[in-house]
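Quick one: the structure is below, questions incoming.
With one protein chain held back, the other chains of the complex are shown just where they sit.
The block that comes next holds chain A.
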Amino acid sequence: MEQTEELIPHLFRTEYRKLTAVLTKIFGLEHIEIAEDISSDTFLMASETWGIKGLPENPVAWLYTVAKNKAKDYLKRNTLFDQKITPHLQNNSSEIQEFEIDLSEQNITDCQLQMMFAVCHPTISSEAQISLSLRVLCGFGIDEIANAFLTNKEVINKRLFRAKEKLRMEQVKIEFPSQGSIEGRLEMVLRTLYLLFNEGYYSAGKDVTLRKEVCLEAMRLTNLLLENKTTNKPAVNALISLMCFHASRFEARVNVNGETILYQNQNENLWNEELITQGECFLNQASVGDKLSKYHLEAGIAYWHTHKQDTAEKWESILQLYNKLLQLEYSPIAALNRTYALSKANGKNEAIIEAEKLNLNDNHLYHALLGNLYTGIDNSKARFHFQNALKLAKSKADKTIISKNISDLGSD
């Protein structure tokens, strides 16, 4: 009994998404709810049956058999069968029994990859893409997704519902994009995986385990792309490299209370060497071809951050990578980080002049940056900016850090 209670959530996380992907491929994306229902029912049955009769010899095989039977039952009963499957079976109902639901490893992987392209369809918002990914590609519960997004279940349910409606309207198919469109579609997938990872990494949510799982899921999905020849592109290698470098600091960046430990205060001994080595390896593999993606540049920056020692070479390299990143794609956070790197590479005075031009007055990080730059140069201006930052900051963690900066200024 105890075994069952532990095993089912684990299997749910690893197998629910596989069943859903394969079944959705069979039923069509427009009937994704049916696939989800059958997968859920399968797990419900497992928890009932296993609780009474004990664990089957091979729980995964058990789940697959039950899911297959449920799917066949559904097909037999439902009109969907006539519309969608029957034409392929030449109207011969005796063939239902032979109608095979392929749950081989290869087909599961293929279906998950194709599902990834479907979910990251350009017609739905990136927010919805992330929620949908967490639900159907990662097997997260609605309440977990709501937690990760710091919102409630109703919002997530609505978001998922609308996204599915949209996919239905656009008649998105679960299939591999054509040769001609794969590059653009892959870009969308990478963007979503990047955001998914960041959601876990930077979220203000308190549940550290959940946040880490979101990151690991983003890495698992990126790995799926690497395992396939068509999608194993330099940018994908660059993205996983970036994720490895960030993930190497998992244990060092959060304390037992789930509070963020700033980079400079982290215990380097907690950095994961293995992930750093993997990140370097992927970054090497990414360094082919003639396309420089933002993931290449961000991985390069993250690589330099695995060297804690401040050197001229480190900060000059980071500055030039940010210069290139901003030319590729502007973002306020990149602009702020670039200016910080500028202060490290070219000195605070030059950085202050450049910071004053950024025009990000509504951003608490902007004022925190100016506060830092002015510290030791003009402490009254530093205080002014830190106080602005404090007013604009929303999270408790940010406020704590800024208050500390102010008290460190002393009273002059």
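Methods note: contacts are C-beta pairs under 8 Å (C-beta built on N, C-alpha and C of every residue); 3 or more make two chains touch, one makes a residue touch a chain; residues count from 1.
Heads up, the rule we're going with is that contacts and distances are computed from a predicted model.
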item	value
Hidden subunit of the complex - UniProt protein name among "Secreted protein", "Carbohydrate ABC transporter permease", "Acetolactate synthase" or "YciI family protein"	"YciI family protein"
Among A:I8, A:L103, A:L186 or A:L319, residue touching the chain not depicted	A:L319
Which residue of A:L358, A:L392 or A:L409 touches the chain not shown here	A:L358
Chain not shown: contacting residue from A:T209, A:Q264, A:Q309 or A:Q327	A:Q327
Absent-chain interface as seen on chain A, which is shown	316, 319-320, 322-324, 326-327, 330, 334-335, 338-339, 342, 346, 354, 357-359
